[in-house]
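What follows is a set of notes on a single structure, which appears directly below.
Omission of a single protein chain aside, the complex is shown with its protein chains in their original locations.
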Amino acid sequence: SSSTGGDDATQGGTTSGGGSDAVLTIGMPNGTLSENQNPLAPTGSAAKSLGYAWVIYESLMQVNDLHPLDDPTPWLATAVDWNDDYTVATVTARDGVSWSDGEPFTAEDIAFTFNLLIDFPALNADFPEQLVSATADGSTATITFSRSEYVNQVKLDKTVIVPEHIWADVEDPVTYTDTEPVGTGPYLLDSWTPQAATLVPNPDYWGGEPQVAKLQYSSYNDNNALITALTTGEAQWGWTFIADYENVYIAQDPEHFHQAAGGGFGVDVLFLNNETKPFNDVAFRKALNMVVDRAQISQLAGSGVWPGITSVTGMPMPSGEDYLASEYAGEEYTVDVDGAKQLLTDAGYTWDGSGALLDPDGEKVSFELTNPAGWNDYLTALDLIRQAAEQLGAEASVVPANQDAWFNDIIPLGNFQASLHWTDGGATPWNMYSNMMDGAQYVPLGETASWNFGRYSNDEVTQALAEFAGASDDASRQAAIEVVQKHYVEDVPAMVIWARPSVAQYSTQNYTGFPSDEDPYANPQPTGPQAAQIVMKLTPTQD
Amino acid sequence: MRFVVRRGIFYLITAWAAVTINFVLPRLMPGDPVAALLAKSQGQIDSSAEDAIRLLFGLDQDASIWQQYVDYWGLLLHGNLGVSFMNFPTPVTEVIAQSLPWTVGLVGIATVISFTLGTLVGMGIGWRRGTWADGLLPATTFFSAVPYFWLGLIAIALFSVTLGWFPASGSYDRSMIPALTPEFAGSVIRYGTLPAFTIVLSSVSGWILGMRNMMVTVSSEDYVTVAQAKGLPERSVVVGYAARNAILPQMSSFTLALGFIVGGTLIMEMVFSYQGIGFLLYQAVGNHDYPLMQGCFLVITLAVLVANMAADVIYAVLDPRTRQEG
Amino acid sequence: MATTTTTAVTTTPTPDGAGTPAIRRRQRLLFLRNAKAMTGLVIIGVFAVLAVIGPWIAPMDPDALSSDVLSPPSAAHWLGTDHLGKDILSQIMVGTRGVMIVGFTAGILATVIGVLVGVTAGYIGGAGDEALSALSNVFLVIPQLPLIIVIAGQLPSAGGLTVAAVIAVTGWAWGARVLRAQTLSLRRRDFVEAARANGERTWRILTAEILPNLTAIIAAGFVGTVTFAVISQITLAFIGVTSVSDWNWGTILFWAQQNQALARGAWWWFAPAGLCIALLGMGLTLVNFGIDEFVNPRLRSTGLHARELRRRGIRPRIGFTPVVHEAEEGRR
Amino acid sequence: MTDVSAPSPVPGRTPAARPEVGSPAPLVLSAVGLRKHFPVRGMRTSAVVHAVDDVDLDLHRGEVVALVGESGSGKSTIARVLAHLMPATGGEIRLHGEPVVARRRRDFRRYVHRVQMIFQDPFASLNPIHPVRYTLSRSLRLHRGRMPRDEHERALHELLARVQLTPPELYVDKYPHELSGGQRQRVAIARALAADPEVLLADEPISMLDVSIRLGILNLLRDLRDRLDIAILYITHDIASARYFADRTVVLYAGRVVESGDSESVTQDPKHPYTQLLIGSAPDPDDLQARARGARGEAPSLVTPPPGCRFHPRCPFAVELCRTAVPPLTEVASGRRAACWGYPGDDADVPDGLARPTLGSMLDTYGARPGREEGADR
Partner (left out) sequence: MTATVSDRRPPAVPERTPVLEIENLSVDYGYDDDPAHVLRGVSLTLHRGEVLGLAGESGCGKSTLAYAATRLLPPPGLVTGGRVMFTDRDGSRSDVLALSDAELRAARWQDVAIVFQGAMNSLNPVFRVGRQIADGIRAHRSVGRREALDRAAELLEMVGISPDRLRDYPHQLSGGMRQRVMIAMALALEPQVLLMDEPTTALDVVMQRQIVEQIAELRERLGFAVVFITHDVSLLIEMADRIAIMYAGEIVEDAPAREIYQRPRHPYSSALLHSFPPLRGARRELSGIPGAPPNMAHLPTGCPFVPRCPHAADACRAGRPTLGPTAFAEAGRSVACTLHDGAREVPQELAQR
């Protein structure tokens, strides 16, 4: 009675005409899963990894990652108010919401959920050791933190709420698999198999009955299988990296197939080891920065999926526009080999007869670019950076590393010269900059660093980052971030290569209303609290 | 009796050694489940979650490896394989139970088909050696010489994407709930056809070759000539005399092959997104999911051991010469 | 001239008149007269040559980018280019060395281990045999590919030789098993007993009396292991477990697959490497046939003369000896 | 250039004419109470094959002892145990009266230096991948040590010449498959001779060969015995060849010695009923009369051998005594011993109340035929 297989002819349209009873298949490349609907578990939850947790359970607010400074859309909470130093949040619960078993939703549930996080640190991935207490009073819940959570507001907004009347009896919510989930969301779990979870609309949903007749969350073993499913129309919504997506995906059905990118501050950074040759010399870092062609890398290595960074501040646009220091407005990266060479000459570099670059000590400049073997886009990017370095006469080589070794020894201990790594997303550029250059994260080479792998240390920056996180007014925050930007540009402690926005592919064959470049109302991926918001916007395609 | 006891002890020791290696191997891998999880998410999971997860998996307290080993055996003897990290908190046994039947079903049937087909064809060419049928051999070896994934991907590109005859991935229609209905069975068959077909294609030549060589060897045995001399119908000579004896070593390889089925064909499961234990194990390795890895290893190891024993038994059953001693 | 032979009582007839050196030479060359073996050898030979000189004769640097991105075969790029404009033909030529080195190193290593364990186990018997058999059984029951993944993942920057070593370590058990069974039967042969009765030392019996008689099995096992190693290596590279920066055919396929070569219609990126593997695999299999037919006298003569037989209308069958009346008069 | 049947250097000389009686040649190798049991592989525990039980055997210098008996009676087993290829279950092997314990390798090598074995099957006992040169060189090297090249070559040729593979150059580089059965058997013999052994254990050296080749080998062995004074244990099925070639004959039945004596009298006047049956069964175109006919029955199982005399189930003269007590090997005539209750002996051996059997002629029992046309050459 539904969609399968690779032939789009039988998809949607013919089955239902208007499409109102067509299934919307959401695909994820997660392999085989076990039944686990726990929306709080940090790992192992099929509901979370496939994404259907977010249409069963709902978050307090809907945040648009693309425009993090926009006011969040009220969702289960009609309002979240912070005190001035961002240590206490007051959450107002929506009225008239009921759990799918009929019990009413109250602020008690909100307080209960946060207390769960306090009681079970294993569930508490977002605010480790920061949560102090959560109480409910009438229609509001008050959550107290031990420090300023300005940069973590989004995390609070995105916290999903579980019903107290059920979870209070759960002995160990960490290992609770929640096989009969009771949520407030627009959908109810209908059936579960290791390959797919099927959900049907919640007729009593507070936001009105959703229009998609059925959601089917399918799990594929790997990206390729998912890509095949997406290109054949078997899955209509999902996200994966599709090399040359224009041809591979969109061209299959240009009218219906779309790829949309969300914003956010997720970027991939070439960490440079600031404490070893050759990157201990700011001149060389700058020179390299000048010859790297980010547009080409984005196009060839990132297949155009990952937008190249244009702003010299490293911030992805348009998300970063609100934070951009005025002095860098409009300043864009350009490839300038001659300028770079000039810079090097000024700093005392020379070239030998064969054109090899010699540092001021007269040694040949050479370095290794390290990344785990098999990381296709990273390695291609490194390859292109290697070629760029060669334009300067520096000898670079791409060294594929063992993934585990990279994780455990190479990156945290600083055993590399240059390596690509991601940064935390976050709603502000703080995470991105902090991850790259926060002195608070500095540890000497050979010790385990959790960020700032390049060992950049600048008290001014450290100070500014701390200020940004703890400040209570926008002006001081802006001032602080501008300091950071300035040092990023001048010191080149690391090189942001491309942005890694949330990307999603979807087909409008049966339903329309997904976030698009024209209407970027939410992160387009199905795996996040925004899923509830998106499915509520979907309507059957009218042909 | 003594022989049986000796074999029994032999198998026990093998099992013990294999289980121990299975225990030690994952622990020799650098890295840990949490790092792997973070690596996989590439920024999707906040790095501050690391400690929470470590806590969750109980990786925060260190037990000596020896202690872990003793505990492991303790649990194992109670049939408890622990809890999977990857699919936390589902017990490993459940995770495996969910994949195993699919692997065993598909690969099993494919192996049986491949064996049957290969043996029949091998019987034919072995008997008619020197005719055109011999030309079939190099052709079939082509398919066993190409890497399986290559064959599988091309099959998908051809039969699923281009022609749309078969679904490209999955074990059955994802909108269905496993049940004993004809529709579901039909779906399982439809989804299994392409994977099974490629498995057969890539493995059949081994069976053909084995059977052919045995047929050639057996055909020159006197009893086959005697059967001809008796004027038996050709069919009964070929089947009852030549093939019946030629199949003996073939059967014991087949039994072993059945043991290896449980190991699944990782690549097949990968290429066809088929749920199965091979891919499960692969995922477990990638995620440093020690308990799941050990569980898979254990199941696979035991299956092969059992198959080994079955091969001993089958031989005894099929070959009366080994049955009796005196 | 008393240089003749009687094949009197043996059941496997040795061809008569192997006496003169010329005939003996012809017999040695028999292996080469086998069309299958010859084809196989030629294929392997070509790849072996490529492995040696490939990197020099490759038309370009396989890592060199060009502006011809993902272009189909053309005069400039005989096998087209990949997504970065790298020349695929060059990749294949340069990659041959990696494949061959890993394949043959693994083959040799696994064969050596297999021979050591299998032959020793079969010969010494008793507790030692049980122990060694258990050892090979353990290696047999441990799932191979995952084991390779675990081990390969464990070694930092798994290069070609490491991969070869890992494949060998996990792949010797089957050969050892077969060799053990064979040694077991050889051990009780009279010529081994005779050597013992003559006072030969054990190692000498093993190396001089038993091993040479296992050549065919060892050779076949070697060929099999090489095939297995090549496919394993390529599969490992393909699923990204080993380094994908050293060129071999698996790496080419890895990049092709990662970049959706098939979906983009870039068959020139996906097909040639696969066909090379198939060709090499077939070459090895053909040599294996050749060894088989060479060693097994029963397979030999018909195998050699199949075409000739068809021409003469002879169908060799068990139980129905062909009758040709060549110098005939009395046919009905 | 001869192949198979080089004429004996002492044509027509019969073994009986050897300097035997009176001063027996010195004893070289002897087995006392030799016993060999094989464990039975299979479900039943602790069952054994009683392949050889309580066998005494003496080999004297320059003497050929034939060991005859039906298939599976333990002949090869005795040879292998004597060659130390397998340990005995019980009993003792003595070389020049000294018990042999060849536990250590060096002892073993010293032993094989003096006692050499020729295997039953010339097609199996030569490694097909080694040429004659290798096989013999190894033997020379093992038993005579390292030699200068030309000396080694000379020794090689001398060895081949000794077994009449002449000219040696023609044979030295051949592979076993290029040799006829007779030639192979000679190479096997040459290998044994390289050790200059005192004892040669020849296990059915002729059974695989056709008549004309057989004769060549026998003549060769006889010549060796005469020239080198080697003691030879000659194992065979072919009683006629035992008569032709051996000085003494020992008859084995189901793992036990049932009769022994000089070959001529054992073959012409068998004492033990089994020997009678054996001789009577052998075809002889010159004497179609003396033939045991209609005898039925097979050798007993060696796992559960019959109690008493092992021949009793097939013996027409068996009485209760034969079924219960094992008959001792007693002297029944000068130089003849037989293990049969039917011959008078020490009555102390006979359990109370049981009577000895009365033997008749085996041939009478199994209907010898009235003569047909008498052979012209009788």
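A, B, C and D label the chains in the order they appear, each numbered from 1.
Basically, a residue touches a chain if its C-beta (ideal position, glycine included) is under 8 Å from a C-beta of that chain, and two chains touch if they have at least 3 such contacts.
Worth saying up front: this structure is predicted, and the values here are computed from it rather than measured.
The missing chain, though absent from the view, touches B, C, D when the full complex is examined. Touching the missing chain, out of B:20, B:116, B:193 or B:220, is residue B:220. Of the listed positions D:85, D:282 or D:359, the one in contact with the omitted chain in the full complex is D:282.
By the touch definition given at the top, subunit B reaches the unshown chain through residues 130, 220-223, 225-234, 236, 240-241, 244-245, 248, 318-321, 324.
On the side of subunit C, touch with the chain left out of the figure occurs at residues 1-2, 4-9, 13, 15-17, 19, 301-302, 304-305, 308-309, 312, 314, 316-328, 330-332. By the touch criterion stated above, the residues of subunit D touching the omitted chain are 1-7, 11-12, 14, 70-71, 180-183, 209-216, 219, 237, 239-241, 243-245, 267-268, 277-279, 281-288, 290-296, 298-299, 366-367, 369-370, 372-373, 375-378.
Quick note on the criterion: only the chains that are shown with their structure count from here on.
Distance from the subunit A centre to the subunit D centre is 91 Å, each centre being the mean of its Cα atoms.
Each chain gets a centre from the mean of its Cα atoms; for subunit A and subunit B, those two points are 39 Å apart.
In subunit D, no position touches at least two other chains. For subunit B, the set of residues touching two or more other chains reads 29-30, 161, 270. Against subunit C, in their complex, subunit A makes its touches with residues 224, 227-228, 231, 242-244, 247-248, 300, 303, 373-374, 376, 379-380, 383-384, 387, 398-405. For subunit D in complex with subunit C, the touching residues are 1-3, 80, 83-85, 105, 108-109, 112-113, 116-117, 119-121, 123-130, 138-139, 142-143, 170, 174-175, 177-181, 188, 191-192, 195, 208-210. The residues of subunit B lying in touch with subunit A in their complex are 29-32, 35-39, 42-53, 55-56, 83-90, 94-95, 98-99, 156, 160-161, 164, 167-178, 187, 269-276, 279-280, 283.
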